[in-house]
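Everything on this sheet refers to the single structure shown next.
The other protein chains are all here in position, but one chain of the complex has been omitted.
Chain IDs A and B follow the sequence of writing; residue 1 opens each chain.
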Amino acid sequence: MADLGNQPSGSDGPDSSIAVMLAAADDLEGLSDKPKTFGRLAFERFIHHKLAIVGAAGLMLIIAAFFIGPILSDFEVDDYDVLNRLAGPTKAHWFGTDEIGRDLFVRTAEGGQLSIRIGFVAAGLATAFGTVMGAVAGYFGKAVDAIISQVINLILVVPALIVLSVFALKFGSTWWKLAMVLAALLWTRIARIVRGVVLSLKEQEFVMAARAAGASHRRIIFRHILPNVIGVIAVEITLLVGTVIVLESTLSFLGLGVKPPETSLGLLVADAKGNIDNDPLRVLTPGIMIVLIVLCVNFLGDGLRDALDPRSKSERG
Amino acid sequence: MSTPLLKVDNLTVGFPSKSGLVSAVTDVSFELFPGEVLSVVGESGSGKSVTALAIMRLHPRSAQITGSVQFDGRDLLTIDDDEMRAIRGRDVAMIFQDPMTALNPVFSVGAQIVEAIRVHNDVSKQAAQKRAIDLLDLVGVPEPRRRASQFPHEYSGGMRQRAMIAMAISNDPKLLIADEPTTALDVTVQAQVMEVLHDVQKATGTAIMLITHDLGLVAGSADRVQVMYASRLMETGSIDEIFYESRNPYTQALIDSIPDLDGNKEDLASIPGNPPSLLNPPSGCPFRPRCSMAVERCAEATPELIHIANSHASRCHRADDMASAAAGTPS
Partner (left out) sequence: MLAYIIRRLLVTIPLLMIALYLVHVGVSTTTDPRSTFILCLPLCQDGYDQITEVYNLDQSVWIRPFSWFGSAIRGDFGESNSIGGPVGEILWERGKNTAMIAIPAFVIGSIVALLLAVYSARHQYTFGDYFFTGLAFFGFAFPSFVMALLLQNIFGVQFENWFGVKPFNTGRKTGENFFELVRDVTLPVTSLMILGIAADSRFGRSSMLETLNQDYIRTARAKGLPERTIVWKHALRNALIPLVTLWALNLSALLGGAVVTESIFSWPGLGPAFLTALAKPDLDLLLGFVMLTGTIVVVFNLIADIMYGILDPRIRFD
């Protein structure tokens, strides 16, 4: 039978042929000799994602403010000036002072530094561990997968904040210990996602083709599966930073996270809470800082998702 | 000639894209008569499916459509949404390529057929259920009463397509559009489903517009054929006219590329080149770059659809030349 169709059977039918037409039309624009690499295409998509650029720029600005700001100021974190306590914003003290006269701008910057540091460290640790566990579970399946999955289920039984509260109190005395406690809980989320991706990749035909061609497990994992996972990981790690910062600041606010003499944004909010009726701005400032950081990080994550996985339906066209 | 059931005039469908307007269907005109089986043949991207969707007004919102689609005394492109909804599923019905995904997985097959009936008819649920079971029986679904309460994932591919057909004919439509109904099915099942369509057509007298890329399917079931390429209608005619007296190089090339099972062991004939970009179509005839009979004139002007005889028409500058050459018969 004469078969003219070069269209794969199944799925979308006419709508997908329209999509093919439009995609072909779009590609014609940049017709060049060398096909663009995946990295270059991803980079271009990222640049075009306006919010991601805003997020990236915002984040860099904030980090610069937190780390460089205190250098520009005359005050140290611990300098107190009791005579000048509870002052509003002035030329000397940009954010005002607290109960014992410490400069709030410097303290906010310090707190911000710590929050960001904890955010990245915890996210990094959680991602590293979670990726390995997830990949192992997804790739080797069966018993290994069952064990790891059940461990994950067990860890997730009690609500996150509650588990963290219990463990942070005992184990989280310094900032990096706190980061480790956070990572110990949050690796589960990454593991689940990576496991899902690896599972679906494993079944896809290009893996079977590689096996048929005689590739070893190691080669398959590194050359075929991992590149596809990296995209997902990059997205998740940025979102995880946001999650960590929110959790850490909540814990610190409750008095269960970062403790004096160290300070974090959450702790600063708690400090200011007592006087909220008279001086709401002092509460809002570190609070808004948290919001801004998380917003920027989420924008970045959204842009990454758009850049690295164009098939997923992104909100912005 | 009786009055046509469907008369499409100068239908053009364009999709805006970042680089310009992609013309998926360009200036297509044809008629379809009551009770006949018209087959629309073409490669992927030829515009055959988009034509069908445009007739049903199921196209994406971004599409720009001009022309007219006369059905039952009305121009389907200009009537309002409510009127069109009343026509869909009742006067004109459509079945799609992939039965796996065309049925809603969370509702039983029977319920979906009942829904199709009750949206157009004021009947009781029991009456509609009875009719649904009768329909399933008509299309050859075994144990229709039990099967009606099952879910799509419990049906095989062929059965699902039969159920789709049952749903489509539930309101005795005047026209049934079948968009590649067998492409996603196994070969043996294909034959069964085509037979169901054949039986249904005999029983109800419904006109069928059969869209396919499979010429073999066409030979066995259609009354008339029209061939589309790169958004244009290239040739139209009866089965005999198309298969034995083709006046269009593209059609002829398609027929020639049918593998010869009992002839000598030759190389498989194929058409060199690729279908053109619909964004920047070549000047003149769209098939020119791949046509073995192309002359200078073919690049200068797009040929018109020339009437040849009876129902036969071809869009080719060299249609007359092909008549003088001995038209090859597929052996």
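We take it that contacts are C-beta pairs under 8 Å (C-beta built on N, C-alpha and C of every residue); 3 or more make two chains touch, one makes a residue touch a chain.
Everything quoted here is computed from the prediction, not taken from an experiment.
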In the complete assembly, which of B:5, B:56 or B:77 touches the absent chain? B:56
Pick out which of A:119, A:242 or A:303 touches the chain that's been left out of the picture. A:242
Can you say which of A:71, A:143, A:162 or A:213 touches the chain missing from this structure? A:162
If you put the missing chain back, which residues of chain A would it touch? 12-13, 15, 150, 153-154, 156-163, 165-167, 169-171, 242, 246, 249-250, 253-254, 256, 266, 269, 273, 276-277, 280, 283-284, 287-288, 290-292, 294-295, 298-299, 313, 315, 317
Even though one chain is hidden, which residues of chain B still touch it in the full complex? 56, 58, 85-90, 93-94, 96, 98, 101-107, 115-116, 119-120, 151, 153-154, 164, 167
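Following the convention adopted for this analysis, only the chains that are shown with their structure count from here on.
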How far is the middle of chain A from the middle of chain B, if each middle is the mean of its Cα atoms, in Å? 50
